[in-house]
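One structure below.
In this view, the complex is presented without one of its protein chains, the others remaining in place.
Now for subunit A:
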């Protein structure tokens, strides 16, 4: 198997997680500053590379591959969701007066 597969097998520990999250936050801050929503979009590739290239590499090095992808997808989802809620609110939609929880009357 060798060195590479054993590294993938072991999950990130507390320190590695924190390092990954920190570099993720720095990269995302940069994306927000440059108005980039979807960093995985092929059209945005150049903009990401030119503006936040080093932070992106750092983020990629500090996180396992699945997290690197997951966090970027999640960021785009969250942004889309938030915009949608804002749009609904602007149209005068109101929040439900109760929580949608199972088993509650």
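Here is the rule we go by: contacts are C-beta pairs under 8 Å (C-beta built on N, C-alpha and C of every residue); 3 or more make two chains touch, one makes a residue touch a chain; residues count from 1.
Rule of thumb we're sticking to: contacts and distances are computed from a predicted model.
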The chain not rendered here carries, per UniProt and among "Cell cycle checkpoint protein RAD1", "G-patch domain-containing protein", "3-methyl-2-oxobutanoate dehydrogenase (2-methylpropanoyl-transferring)" or "Putative cytochrome C oxidase assembly protein", the name "Putative cytochrome C oxidase assembly protein"
Among listed residues A:42, A:65 or A:93, the absent chain is touched only by A:65
In the complete complex, the non-displayed chain touches which residues of subunit A? 1, 4-5, 8-14, 17, 21, 64-67, 70-71, 74, 101, 103
